[in-house]
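Left out: one protein chain. Kept in place: all the others.
We just call them A and B in the order they show up, numbering each chain from 1.
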Amino acid sequence: MTDILLSLLILAGALFTFVGSLGLARLRDFYTRLHGPTKATTLGVGCLLVASAVYFSLEGGSLSLHEVLVTLFLFITAPVSAHLLAKAALHLKVKSLAPPPDRPAPGPARD
Amino acid sequence: MLDTVIPIAYGLVTLAFLLSFWRLVRGPDAPDRILALDTLYVNTIAFLVLLGIHLGSALYFEAALLIAMMGFVGTVALCKYLLRGDLIE
Partner (left out) sequence: MKRLPQLPSRKKTPAFYALRRVKACMPHPLLSLSLTVLWLLLVNSFSAGALVLGALLGWLIPFATSRFWPEAISVRHPGVLLRFLGVFAWDIVRGSFQVAGLILLGPARLRPAFVEVPLALKTDLGISLLANTISLTPGTVSAQLSADRQLLLVHTLNTDDPAALVAEIKQRYETPLRQIFEEGDA
């Protein structure tokens, strides 16, 4: 039973991690690429860490919760880095598919 | 069951590494590369956690914690450089 739960968590975690990076490689402008690593990858690593906590709690016989620390840390820092990156990109006027609001739309969006 | 799932997970995380690395090399802008570095360190944490489960050792956890902290500080420092370096020069 716990074996199935662990396998599901590990598989989900690895899949989300992969999809996050796929988004990073596949999407067409910086701002859309930002979404993959911020959400999918963070949840993926979160799933893996929960799997690790469950695994070591069962294996070691005593509760192992310090994985929660990394999970919390990642969930707090991911939006902060995303915000800073978006801010830096806006500052550098990185090419965007969506028209940024303080500038007129830069003609038809190109790839 | 775990013995079949863990190799699949290794494969997926390795592919994630390769895709992030491709974005790191390709660019095209500085924020893209920083985002790729950011993703790479999160992928490293995922890989270390998997390795910990696979080998049944809790030692890798400390490394994961340190990478998480250092990686975040690095990302913030690089972004701050982009935000301020341009203003000064």
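Criterion: a contact is a pair of C-beta atoms (placed from the backbone, for glycine too) under 8 Å apart; a residue touches a chain by one contact, two chains touch by 3 or more.
This structure is a prediction, so every number in the text was calculated from the model and none was measured.
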Checklist outcome for this item: Check: shown chains touched by the absent chain are A
Checklist entry - Which positions on chain A touch the chain that was left off? => result 15-16, 19-20, 22-23, 26-29, 31-32, 34-36, 38-40, 42-44, 62-66, 68-69, 75-76, 78-80, 82-83, 86-87, 90, 96-101
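Here is the rule we go by: only the chains that are shown with their structure count from here on.
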Checklist outcome for this item: dist(centroid_CA(chain A), centroid_CA(chain B)) in Å evaluates to 10
Checklist entry - Touching chain B in the complex: which residues of chain A? => result 3-4, 6-7, 10-11, 13-15, 17-18, 20-22, 24-25, 30, 33-34, 37, 41-42, 44-45, 48-49, 51-52, 55-56, 59-60, 64, 66-67, 69-70, 73-74, 77-78, 80-81, 84-85, 87-89, 91-92, 94-95
Item to check | Residue numbers on chain B that touch chain A, as the complex places them | outcome: 1-2, 5-6, 8-10, 12-13, 15-17, 19-20, 22-23, 29-32, 34-36, 38-39, 42-43, 45-46, 49-50, 52-53, 56, 58, 61, 64-65, 68-69, 72, 75-76, 79-80, 82-83, 86
